[in-house]
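Here the complex is missing one protein chain, while the rest keep their positions.
Per-chain residue numbering starts at 1, and chain names A, B and C are given in the order in which the chains are listed.
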Amino acid sequence: MASFYDYFSLVLFFAIPLIMTALGALFSERSGVVNIAMEGIMIVGAFVGILFINGKLIPGIDSAVEFTEAIGGVPVYLLGMIIAIIAGILVSYLHALASIKMNADQIISATAINTLTPALALFLTMSLALGESAGTDKLPVARSLYLIDEVPLLSKIPFFGELFFQNVYPGFYVGIIAIILTYIVIYKTKFGLRLRACGENPHAADAAGINIYKIRYLGVLISGAMAGASGFIFVIGFTIEFNASVVGYGFLAIAVMIFGNWQPLKIVGAAFLFAGLLTLSDGISFFPALDNLDIPEGIISMLPYLITIVVLVLTSKNSRAPKAAGQIFDKGER
Amino acid sequence: NGDSGAEEKDWNIVMITDVGTITDKSFNQGTWEGVQQFAEDNDIPAMYFRPNDGTQAEYEAAIDLVVENGANVVVTPGFLFETAIYNKQFEYPDVRFILIDGEPHTPDYSTYETADNTTNILFQEEQAGFLAGYAAVADGFTKLGFMGGMEVPAVQRFGIGYVAGAFYAANELDFSITFPANRYTYLGDFDASPAHITAATGWYSSGTQIIFAAAGGAGQSVMAAAEAETGFDAKVIGVDVDQAADSETVISSAMKRLAVAVQQELTAIIIDGEGNGGTTLVKGADEDAIGLPLGDSFKWDTFTEAEYETVYALIEDGSIVVPATEDELETFLEAHAGNPDVADLVEATMSEAE
Amino acid sequence: MEKIKQFFSKLWVSIKDFFVNFNYKKVLKIFTNTKVLNSFAAIFVGLLIGFIVMIFVAKNPFTGEWSFNTALDGLERLFGGGSRSLKNFGDVLFKAAPLILVGLSVGFAFKTGLFNIGASGQFMVGGVAALYAANLLTLPTGLHFVVAALAGIAAGAIWGFVPGILKAIYNVNEVITTIMMNYIAMYLTVMMVTYPKVYDGGLTAINTNFPTAHTPVLGLDKLFPGSNIDISIIIAILVAVLIWFVLEKTTLGYQLKAVGHSKDASKYAGINYKKSVAVSMMIAGGLAGLAAALYYLPIKPAYFRPIEVISPIGFEGISIALIGQSHPLAIIFSGTLISYIKEGASQMQLFGFNKEITNIVISVIIYMIAISSYLGMVINKRKERKRELAKEEETDEENKEEPQVKGGEING
Partner (left out) sequence: MDYAIEMLNITKSFGPLVANDNIDLKVKHGEIHAILGENGAGKSTLMSILFGLYKADKGTIKINGETVNIDSPNDANDLNIGMVHQHFKLVEVFTVLENIVLGLEDKKKGYLDLETPREKIQKLIDRYNLKVDLNALIKDISVGAQQRVEILKMLYRDAETLIFDEPTAVLTPQEIDGLFEIIREFAKEGKSIIIITHKLNEIKAIADNCTILRKGKHVGTVDVKDTSVNRLAKLMVGRDVDFSVEKALSKPKDSVLSVKNLNYYNKDKTKKLLNNINFDVREGEIVCIAGIEGNGQTELVNLITGLDPVTEEGSLISLNKEDITKASIRERFEAGMSHIPEDRHKHGLILDYNLAENFISNTYYKPKFQEHHILNFENIYHYAEELIEKYDVRSSLGSKSKARSMSGGNQQKAIIARETSRKHNFLVAAQPTRGLDVGAIEYVHKTLVEERDRGNAILVISLELDEVMNIADRILVIYEGQIMAELDPKKTNVEEIGLYMSGSKKQKVNGGSKDGEN
């Protein structure tokens, strides 16, 4: 039972960043701009956010501990996330500028960002000695400072209390909120309707008097914000040392978005399926029965990816990307 | 010119890193700390150089480059340098090479030769692993696990020693322990990652009480898992250096004093003007180059420093010869550990070529 | 068989007259082509920005205080590091070969309307296959290399074929399958490394001691003394030319590009969409596989170790393809350029710079290329504006001369 609970909390733990990033990408693609720069943006979010919570960006404060003692762990964490969001927005602006204003190929500018950000993060860390000791290429992350050991009352609820309201990071709740908001914004608001229109048929939207460029900028910047936040949440969740990497989660998230057929709820489902499979194969020992089969590790590790492909084969027949995604909008075109 | 006493020669130390970063909590980091310390103490210029790629061609190119740039002491951590050093030690006779964890040889292993300007340093990691395993069992842990980083010789030796120590203690103190083969693994890299957290969490929540993480940065993930474990207080044994500071859950660390060894050799070469060129230094208990941290970092519950000292002594005077390979482990367990039936655990410690 | 001979004779002919009537005018023409100019501008800007970054962090490695000279030393290496000696340049070419081929893998897919993020996976399986062939087969020198290389190509092709066929038949988005295939390749190859017959316990890597299968050097080391160069660079260039030829001059290329441009229109024209997609991905995969073979087979070997990290080379391939704007011949240069910059940046470490500068420069280049056409347009617009203004004045006068120009009659 204990192990089963641990399994679930891990799945939640890894699914949340995947979902947030995938939903971010969704905003961009639904507006008609393909954004494979999520990996790079996540890295920036994590990098800047962590610099902030480590006090590197604030004169007078020069350690995470000092900072949290000053205003408390959760506030620091949330502030850090806001900084991460801002950073994410700024970087995604590069992508927006190139692919919306300058009619650049959207793959190219995104690739530039994915190439730039990890390098820049490492470069700055080492050149400006941002880590613990000079010359190191890692930023320390005092993750335990930001853990909420239990939410009063709620944590008393059987099972769910333990699952959702004990030793969680604030990011978990942010993620949940993000899911709900995304769904509402996409399907229940004026902006959502216009966003989807721009991704499907910008010329129709244009004729209806909608400012395509504005909507697309918003779409991309939102994706940047969410990627920035989830990069921060993700990294603080899993390491005590940040070395300018989010271990491919940015790309996995894009896979999840496609897997979820560009629809918020399906994306959430896809993310949980995928995270569930990953956690199962990495943590086969959660399930003694399977564990004792002693299947070669390599095989087990492959399974989540194989299964995903199989599921895709079964579900892709009528999967369709937003029609105008990736296309440059040009009033003249007809 | 050199012969008029070493001091007048102006020295220039360059370390060339192995694959992995300078902060790998392993070879690179340990070596660099040693070089850095020495350089500061004697203010001699020192730097490290990261090759673009982990290939022999790239390693040799790097050596050429730094030597051409004035380096006359080249420190290379990791056995991947063996073939590169083999070539370059002859090409640059006036450059001193320090090769850690390896001995120069040709790619086909047909000839091993260490020139007079090359010093090899090997560690008996198995001894450190043994002490860790012994301590864990003696302290009353009964469900053990081992997570190595990549399966490289040094890591293998840590693991093999750990297994040997655990069953040796179990036999001597006649405790019964469980250490199944699927609790002995090599993670495949030295970096923290969600996958490693998951794996470790899985082990803990299925009952493993203590994990020896000989995995550089990946150890951080094991600690993360231990911290998150709510059911009981899960423990981690750190590696290479005293990792007590990294996490509450680190009960001890299987140390090898890499930095010290590097400093010693640099001193020998530069200060004493001699050095142990042409030889291979094997660093173990006898030179106090390995061991567990004492004092505050000695967090064992029932296992005492006194007991530790006795075991240490046995290894030091050679009355316990700790196994370093799968085969040695097998025979060791038969001879000194009451021959537990753990064939597949032993199997798991080393993938072997035909 | 006859057909194949015919094909290659044709290929040879057109390559020949490519070089025979290769007059300087042609070259000039290439270099005045806006796309090419843009690329060079982009490269320049990239290096410039790299230099600016360097100025900020330039520290004397020993004294530790800021120094402009250090920045200059660094720049000298960044620009010239790759060509300080024949040895250096030989190594640059040597390391460029796999990069060019991976760039071709991605670029070829782009040309045919596919996005191959899977070059990494194709590279990994290609590498293992080549090494297996090198270790397990006993063949005469030379032939052994060819077979090993073919093994690499085959494995890579299979790895590319899977996403291709899945897209063709089940409409599975190739971006996601290729990502998944990367992970599968990673775990598969890690398993295969420790297979006793090929494993080298001392190296904890696949055995690198296979004298007969190494990449031939054919005396190229005489041209670049002391370097590691071998025929891999020549192979890469020939393959690039072949790919260019296939894309531009053959019916296959015509088909594949047509499908890339418009699935529906090519279907209407009776072109087999499914086959084309599968073939494109297979070729792309094969190229990545060949890259791996050339990476792992040289005399001074690279080590294939049981390390659970996805080879980054596939992503370098994307950069290279984009800098070469997916043109096979341009990719020869972009691949070499990347290799050259990496060499230079690596040497900059001697002056206390971090080699991460490489990717900073590369990313700026890519970004500049992305927006270059726009910037070009803006500049042209400016010029046009001026002309327009000039014109308008004239026309206004005309209007004054004869007001109310109207044909036909207006009804009241």
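The working rule: a residue touches a chain if its C-beta (ideal position, glycine included) is under 8 Å from a C-beta of that chain, and two chains touch if they have at least 3 such contacts.
Not measured: the values here are computed from a predicted model.
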Touching partners, among the displayed chains, of the absent chain: A, C
Selected from C:67, C:171, C:212 or C:250 as touching the chain missing from the view: C:250
Omitted-chain contact residue, chosen from A:208, A:265 or A:299: A:208
Missing-chain contacts mapped onto chain A: 184, 188-190, 192-194, 196-197, 200-201, 203-211, 323, 331-332, 334
Chain C residues touching the omitted chain (full complex): 3, 6-7, 10-11, 14, 249-252, 254-255, 257-258, 261-262, 264-270, 272, 399, 405-411
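Simple rule for what comes next: only the chains that are shown with their structure count from here on.
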Chain A-chain C separation of Cα centroids, rounded to whole Å: 29
Per-residue multi-chain contacts in chain C, two or more chains: 190
Where chain A touches two or more other chains, by residue: none
Chain A residues touching chain B - in the complex, by the definition given at the top: 2-3, 6-7, 10, 14, 131, 135-138, 143-144, 166-167, 238-241, 243, 245, 247, 278-279, 282-286, 288, 291-292, 294, 297
Touching residues (chain side chain A, partner chain C) in the complex: 36, 94, 97-99, 101-105, 107-109, 111-116, 118-120, 122-123, 126-128, 248, 251-252, 254-255, 258-259, 296, 298-299, 301-302, 305-306, 308-309, 312-313, 316-319, 321
Residues of chain B that touch chain A when the two form their complex: 21-23, 181-182, 185, 191-199, 201-206, 217, 220-221, 223-224, 227-231, 246-247
